[in-house]
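Of the protein chains in this complex, one is absent; all others appear in place.
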Amino acid sequence: MSKKLRLGMIGGGKGAFIGAIHRIAAQIDSEYELVCGAFSSNPDVSLESGKELGLNPARCYASFVELFEKEKLLPENERMQVVSIVTPNHVHFEPAKLAMQSGFHVILDKPMAFSLAEAKILKSVAEETGQRFCLTHTYTGYPMVKEAKQQIAAGKLGVITKIYVEYPQGWLSKLEESGDNKQAAWRTDPSKSGKGGCLGDIGTHAFNLAEYISGLKVTQINAAINTVVEGRKLDDDATVLLKFDNGASGILFATQVAAGEENNIKIRVYGQKGGLEWQQDDANSLVMKWIDQPRQVLRTGGAYLGNFAKHNTRTPGGHPEGYLEAFANLYRNFALTIQAELKQETPTEEMLDFTGVDDGVRGMAFIEQAIASGESNQKWMDFVV
Amino acid sequence: MSKKLRLGMIGGGKGAFIGAIHRIAAQIDSEYELVCGAFSSNPDVSLESGKELGLNPARCYASFVELFEKEKLLPENERMQVVSIVTPNHVHFEPAKLAMQSGFHVILDKPMAFSLAEAKILKSVAEETGQRFCLTHTYTGYPMVKEAKQQIAAGKLGVITKIYVEYPQGWLSKLEESGDNKQAAWRTDPSKSGKGGCLGDIGTHAFNLAEYISGLKVTQINAAINTVVEGRKLDDDATVLLKFDNGASGILFATQVAAGEENNIKIRVYGQKGGLEWQQDDANSLVMKWIDQPRQVLRTGGAYLGNFAKHNTRTPGGHPEGYLEAFANLYRNFALTIQAELKQETPTEEMLDFTGVDDGVRGMAFIEQAIASGESNQKWMDFVV
Amino acid sequence: MSKKLRLGMIGGGKGAFIGAIHRIAAQIDSEYELVCGAFSSNPDVSLESGKELGLNPARCYASFVELFEKEKLLPENERMQVVSIVTPNHVHFEPAKLAMQSGFHVILDKPMAFSLAEAKILKSVAEETGQRFCLTHTYTGYPMVKEAKQQIAAGKLGVITKIYVEYPQGWLSKLEESGDNKQAAWRTDPSKSGKGGCLGDIGTHAFNLAEYISGLKVTQINAAINTVVEGRKLDDDATVLLKFDNGASGILFATQVAAGEENNIKIRVYGQKGGLEWQQDDANSLVMKWIDQPRQVLRTGGAYLGNFAKHNTRTPGGHPEGYLEAFANLYRNFALTIQAELKQETPTEEMLDFTGVDDGVRGMAFIEQAIASGESNQKWMDFVV
Partner (left out) sequence: MSKKLRLGMIGGGKGAFIGAIHRIAAQIDSEYELVCGAFSSNPDVSLESGKELGLNPARCYASFVELFEKEKLLPENERMQVVSIVTPNHVHFEPAKLAMQSGFHVILDKPMAFSLAEAKILKSVAEETGQRFCLTHTYTGYPMVKEAKQQIAAGKLGVITKIYVEYPQGWLSKLEESGDNKQAAWRTDPSKSGKGGCLGDIGTHAFNLAEYISGLKVTQINAAINTVVEGRKLDDDATVLLKFDNGASGILFATQVAAGEENNIKIRVYGQKGGLEWQQDDANSLVMKWIDQPRQVLRTGGAYLGNFAKHNTRTPGGHPEGYLEAFANLYRNFALTIQAELKQETPTEEMLDFTGVDDGVRGMAFIEQAIASGESNQKWMDFVV
């Protein structure tokens, strides 16, 4: 018998982008077997998508409601154990809530929900049901991001004073949503995306990365939120000045109108002893900078790395691991945690290292409060969750 | 029913490096399902490895001979269709030959065999049996390598005049094989690796990449082959001057004693109109250089790329794809070819774009003739296959 | 007879940093000959410094007042024509004013003065006297900065929407001024540096670079100004959100507590058609990014560059020109302008391309208003000069 976790999927039917990414992430490390899904709100598309994926047609459901109902009735050793929800933001809350209440662990694409209120409810449900919950903040899955976090936690940089995180994209430099770009369409549609456009799509990643790596929490914000492209219904450009709970300050910017930029999320953190820099375009390098010593370039696969980086790497140094492997690390750690608990074992700290409900709630708070700050004449607003 | 190809594996048991890589490559794109294997020459290890992988114990065989015998007896819709052979070099020839003669398609780790003579026989067997054969020259799987090949084929650089390919590693800077480094042990052991050490392990990759990208064939060589680390039984450092069939010349170097280097295979090709440069450390960029125009940086995912690069990419621009995805591209194209043929369709040029028997035979010729050249006082030797 | 302009210097005696830089900048292109100076407020140091520089002791003056008095009395073909003022900020105004009133052209190290009020007076004096005035915003002297400016002016990026400029340094991460670091001492001393610490020292460079390259003017600011290192008397860290006169927005940050950073001033500008990026650490490259075309890397010395970049380059492509050459470009253009006018010719646009009084006044306004904004609870303040 396979030890693989049985995975279901909501959304991710034919033509969807992120659904295919989730499936690859689930498969890379042989920890999951896709067994069922409700791949589309259109039952025909769901069935066709599932069949293309080689699924039993009986387990290609017409809706997530049906999925949970039917799967619950299957024998324990057959039924789905984890569900991945990869729908647009307005279809996060209901399926995630119902999934946990139906006894399934949940992997949910970010941002967590349509509103902060929904996110808080999801957190409660997770706590009440005891189901495991993973929010896929992909960039936390990179080995060198984990190394950065561990170096800071170990005090290598001293007290942190400055954090700069940026996420420039250029793909919405024009009014793409006026054409047939499906990705652009829902992400710029308030009825599907929620209050935040750029803020929700990529701003939350930047926010999460800053808190994840630094171990600090944002306490105050001062935001400038723009809709640069005429005719767009949501923000496409955000700058948020940050203050952190240890007194550090920083800048977050996320923009989708930096024409010609791809997806190079980047973070720099400085402390009293030194600084570090990581960016996705050179994802396997972590640059450590020192006041009076040569800068160092730590590399994925290096023998000198900490346990977190090593745990999240598949290949020796010099074999680039990328976005899909980072994504897969979230899936894998989530699986290892669940498998350990199925065996009544305590998951290790490496297994438990995946972003979850608290990240999700804070991310939703970030969207809403950044927008509120952007609309306000008040310079600094407390960031509260 | 799943459309996945049923895959078996020879070698790749617990603790093996490249076996795990092959499995990931096979899984990323959902084109294969691992159904059986002879994972080790030790039957207990084979069984245990297979069980860990969730296989039916009845299909975890004690030897590759048993694997072929037993699988042949299974119903057509159950039995293995493709076998991956991921053993050390001295166990390439027999299983690959027997596989094809038993009616299975073969994916074989490079170099093709223990000797050129063996490789030529494998080529004959492939031709006689009509089985498909893929030799995993991973670096040809990168989207930007494919773009480079297509740009050159389209004449963008003009007549090619110079090719520089290099593959520096540092992991054998010390006598690692004297300790418990299994990878170092077999790769430096002539009874397992064959005549070439560095030449076979990485030199063949560099040789193949140069011919693959340029579309040219090497016709003459002038080699300096060294064993730098005292006590080592095979070469660990190779430089080979090259002449190509169109009159171009070049340099190939591969070394495993460049202390501190990881695995940054790199190629530069120059023609009368311009040049290009690709290196694994920045795998998603292809630099095009022009005589009187600004250099350009082409990037994986770019809308301006050719059909080959696009066919071999999973994510939008700025989501780094790495070594495992490059490896998976070989598996995927091989699967698409077989699936097309199973449906009596003609595979497209994109599907047929995987390295195979001819690459393998030329690679073995390269090993043997580079060694011969290195030992000779003759400056230039014809390169013949 | 030498056509060199006769140069005097105020400040820059033994041990000073920026004085030596100015002298190199003046000498590289043979446009100036240093003939006199008041190198220190200590007459002995001034004399000794001048003698070390090979000057006639009679022209090594005890004070700038004496310098102007005595030089005015010399025959026209002997006396100083241009004076470089390289003293700390509190000794900018008086000598610059007196210099122009005494009939000398002025090169002045930035920031322009101790206060905005002083700067405005200097501007008036320049206009009244007709003397030429150059403020050494060094970074505008780089060929690829000039190319960036020209590309934007030509509309290559379309309407500009976003500007990110940053200037991270780490050398004041500790309380360096508590020791014997002379550079740190005066720059963090309000009685010598003025109201701004980091803002004056490097923030003004970033501000000027953004306006210079974009051709836009800042109209509103929202600043967060910090003194990160305990015990420091001036700001060492500044973030200023910007709005520009065409509706574009941006971020400026300058910090001297980014431990481990050197001096990598960097700017990114985005428009509706594309973006560009320049940073001092790769000063001879200008990256142009396009929505649907490969990015381009323009390089100093390229045949395809515009007239401004070419005018400001000495060597063919691939011979790196650096900070001193950028600095020298300011000196050279200033000299060419003066020489043209001495010949009753109209200076070309390339000659007139040096930063001057208006840059200086705006820079001082930036310091004062950024501090005011930092201290205010008002979110956005109009930036007025």
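Order of writing sets the chain letters: A, B and C. Residues in each chain are counted from 1.
Rule of thumb we're sticking to: a residue touches a chain if its C-beta (ideal position, glycine included) is under 8 Å from a C-beta of that chain, and two chains touch if they have at least 3 such contacts.
Note that the structure is a prediction, hence the values are computed from the model and not measured.
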item	value
Omitted-chain contact residue, chosen from B:S46, B:S102, B:S115 or B:N222	B:N222
Contact partner of the left-out chain, one of B:R268, B:R299, B:R314 or B:R332	B:R268
Residue touching the undisplayed chain, where the options are A:G302, A:P320, A:G360 or A:G374	A:G302
On subunit C, residues whose C-beta touches the chain left out of the figure	1-4, 17, 20-21, 23-24, 27-30, 52-54, 169, 171, 261-264, 280-284, 299, 301, 314-325
For subunit A, the residues touching the chain missing from this view	288, 292-299, 302-304
Footprint left on subunit B by the chain that the document does not show	157-158, 161-162, 164, 166, 168, 170, 173-174, 222, 224, 226, 228, 237, 239, 241, 249, 251, 253, 255, 257-261, 268, 270-275, 288-291, 295, 376-380
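Operating definition for what follows: only the chains that are shown with their structure count from here on.
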item	value
Centre distance in Å when subunit A and subunit C are each reduced to the mean of their C-alpha atoms	44
For subunit A paired with subunit B, centre-to-centre distance based on mean C-alpha positions, whole Å	34
Centre-of-Cα separation between subunit C and subunit B, whole angstrom	55
Sequence positions of subunit B contacting 2 or more other chains	299
